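The complex appears here minus one protein chain, its other protein chains still in place.
Now for chain A:
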Amino acid sequence: MPWTTGEVVLGQYEVTGESKAGGMGVVNRVRHLEWEVDLAVKTPLEPASFARFEAEAGTWVGLGLHPHTVNCVYVRRIDGVPRVFAEWVDGGSLAEAIRAGRLDEAGKVDIAIQTAWGLQHAHDNGLVHQDMKPANVMLEPDGTAKVTDFGLAVAASEGTFGGGTPAYFSPEQAAAAAGDRGVRLTPATDVWSWAITVAEMVAGRRFTRYGQAAAEALETVELAPEMHALLASCFAERPDGFGALIERLSSLYEALTGTRYPRPAPRPALLRSDGLSNQALSLLDLGRVDEAEMLWREAITADPHHLPSVYNFGLHRWRAGTVTGEEVVSGLEAARAAGGDPEPGRGALLLGSVELERHEDDRAGELLREAAAADPASAEAVAALRERATRAPGISAEAPAGEVRVMATGPGGEHVLFAVRGGGLHRWTPARGEPQRLADGAAVEALAVDGTGLLAAVLREDGSLTLWDVAEGVPRGWQRSVPGATSVALSGDGRFVAAGHGSGRIEVWEIGALGGPVVLTGHTDRITSLALSRTGRRVLSASFGGNITREEGDGTVRHWAVDTGECVAVWTGPRRGTLASGAPWVHFRGDKVVVSADARHAVAAWENGPLVVWDARRAAVVGEASHRLRYEIVLALAPGARGLLAGGPSRSARILDPRAGRSVRAFDDGLPELMLGVEAGAVSPDGSVVALGGPYQVVLRAMPGSGYRAPWCYARPRSAPELHRVQESFDDLIARARAGFDAGRFAEVAELLRAARELPGYDRHAEVLNGWRSLLPHGRRAGLIAAWETFSADGRDFFTQPPTAALRRDGLLLATGRWTGQVALLDVAEHRIAGNFAPGGKAREIRWARGGRLLVVLTWDGTLRLLDISDGGVEELTGETGAITAFDLDRAGERILYGEESGVLRLRGLETGVKLFSIRASDHPITAVALDPDDPRMACLDQRGEVRMWRPNTRRPDWKRRVPFWRETRLHFSPDRSTVLIDEMGLLTGVDAARGKKRFAFESRGPTGTSVGNVAFTPDRRLAATSDVRRLLVWETTTGKVRHELSLPEDPVHFALGPDGTFAVVAGLSDTVGIWATATGRCLRTLEGHQAGLHVIQLDDLGTAMVTVDIGGGLRAWELAWETDVD
């Protein structure tokens, strides 16, 4: 375990110095070969002290950067041992400097001040160092002093005694050491030890053996009177901070040198995303997952496209099963597209590493080669490419001749056996290329392999049971006829074979032995899952309603001793009711049970019950969790019940941790496009790979937690002074930008923001993005700086279907309709539910009114609900003469027009509730209405397809007009009120609002069967967008003049227009969203993450907040940051 000088650890750290004993264990000096930075690595000596070491390391990691503390870069486990990586300080310790006598008087005062600052930083962070002494002060060659070894530091709020060094003990530490349990340590303890340290430094020698005697011992030391007075006051007055002491020392320095003390008071450097991400990794290594996640969120908030954070956080959540591999990749691709990563090739390296872990080898190869070309020194790229080279080519392959029905795989996926529907038996050896047909025959019912994967048992529907030499691809000669058998198993050592029958009988043969099989009787129905232990002495069997058969099984799992033929244990499901006979109801049709090939475990997903792991040898339940398994047709259990493969019926396959019920890997997105469904699957006997089969496709995937794991990305540490300098210039630029903004000098603000953005680590700082946002109303929208997801939510079980949502114009609140009839308000900035309105009818359409104080909800029941978000009040409008079918609001959002089934139109003030007007507009149910933005003029459409324009107090409509299809048709006024837009299926017609004559028309190819219409408007409705074949047209609503034409890769289905019409957000039938510049026709960014087609895209009035909802209920909120050009 100890490192030797010259050794290179992890291909990354060269050990450059002998190990030395230090306060926290052994200290090594290492050089990070890529960063060319020296680090001090501290390793605990004994495994027994790991936990304490990790706790200590955690305290230190949390301290953050300060110029006068040694910075802890990160903590990471190497070879299972936690190691602290800290800044390397070159000049040795103060203890050595004192011994060598190389400090002058002014230098001593300087060190006293700097160390006081360092301790003050710990105190400001609520920590007491507890072990201040010359050995824990490191000196840079330039004279900078840094306090180190926060190993004993404890939260000042706890104040518990953790140890320390007796010669520097404060009286309270000494009392605690002597056994006084009432002692609480405060910062005053550090002041005491610091004073001893300073006295020792000034005297040039250790002057007391017992820190608590320092007050008396100070009298034995020869010191200048001022210094003596200062230190004596520390012991006499017990100050609990350094404030006054630092001032006194500064004047001492002035008196001594005749010059002012040169160092400015330092301040802690705020960690940028780099540091936060490192800190998060450390906390993750220390098992403090929640805190780690919080820091990553902070890092991503600080810089949404910060590559290491996006990568590490994505990887972490992927491995935890909360996001899919595809989401990680899309997040990384977005971050990479946003650019600005200073390290060459890092984007490609990180993406390539993820793809490699996903077993997307082709893509991984491309990316890794790119990374290696960009940075040939990258050890990680080299290591990943080496791993890539070991991968068998073609980890998925075409299965000739049909649908894969059953399969089995040997260890590591060396050979995969599978049978297709027609009965063809195939072997796929990825190292040798495409699958090979071995034999034809009756349909194969079941397959099994032994522990080496070189011997296979093949059971066909006609009852023939044969053994095969897998490597040679030939039958072994051993065969039996077992008509009615439904399942087969081989012992791990390949000496026994077992068959389970439809009748419940199990037969076990010793291969090569004479005589008949051992027969196990006990099951009364079809054996659906069967396994033989390694030596063939035990059988584990299950009889359940399979996923593919009609039979129900007898509902038991049985564990057998083959020697005696005895059933040693029986396991049944939990009682979930009582049968008519009075017996407990323990067996449901939907129960799913599978046994592991080593016959050790069975896992049951009980219908209406838990997911349970049963240890057959102990006949005991060893894990229980909840599950949502219901329709899966493929189940396979890894040895040791380490993973449960659950696949089908569609293109989905997951690995679950059966003990926790958690999904640890979803393969769905990583499966080849051609694989339309998962219909067969197997886990290798060593549990390292899973094989999946579907129509014409077979796939091998690594089990999570096995094989290659993409390494964490540690960001290069930056020193506190470096961060300070940048932070200071940044703060200065932002302050000047603020002043400029207040003075209305917007062009200057834009320049300052551009300058601030250039600083390393600040390109997407929240302040810069805020600045641009404030500038947006004062200039022209220019380039898109960043687009990132601020949060996502799964509304599958909550939202109405189809989803309804309305983003308030300021982008701060989002209203969503729930299937329960509730309307939930989401605080977009805080990512939380801000309120919930009591259930009414299910929402059909939601709009904001009255300047964002009121929500208008039209329900499928035909009521209008007015929800007041300031007091939570709900007013319900029901149609007086039938259900309400449509509504519109005026420009100010103060008046509402609605139409009823009876054909009546009503206009009403929203604040006053006064009914302004009602008219019997048609004899038929109204299906759409439009209200003149400023006047009480209104258009309506009825179920006969007639559009009518009405004014108050008239008996006849101004005009009428027919449309061929009334369904899905909507009406809109242009903002200048001159035009009414009739938005029909496939056609958008602009008619003269005064006379009803057609002025222009656009063919639109919008989606059918949705209720959102085929047109998108800017908030002021001056511009509209309609879809065409692979095009989006942007035109003026008053004239119909086409302003822009976007060429798109697919037909636009859902889209939104940016407030000034400069950009459009477009989704086609796939689940990606594109942001397009209308003027240039360029795609600015592709946003990924949705798992289903989009249904809602809404933007706020500034075009900086966006909400998208897919048809599956997936909701995502995005932030778009724009640069602004100011003239």
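Rule of thumb we're sticking to: a contact is a pair of C-beta atoms (placed from the backbone, for glycine too) under 8 Å apart; a residue touches a chain by one contact, two chains touch by 3 or more; residues count from 1.
The criterion applied here is as follows: contacts and distances are computed from a predicted model.
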Record-based protein name (UniProt) of the chain missing from this complex, from "Alpha-D-ribose 1-methylphosphonate 5-phosphate C-P-lyase PhnJ", "Electron transfer flavoprotein subunit beta", "FHA domain-containing protein" or "Amino acid ABC transporter permease": "FHA domain-containing protein"
Hidden-chain contact residue, picked from the options A:Trp88, A:Trp117 or A:Phe207: A:Phe207
Chain not shown: contacting residue from A:Ala175, A:Met294 or A:Ala569: A:Ala175
Can you tell me which of A:Pro166, A:Pro344 or A:Pro695 touches the chain that was removed from the display? A:Pro166
Contact set of chain A toward the excluded chain (per top definition): 21, 165-167, 171, 174-175, 177-180, 205-210, 212-213, 216-217, 219-222
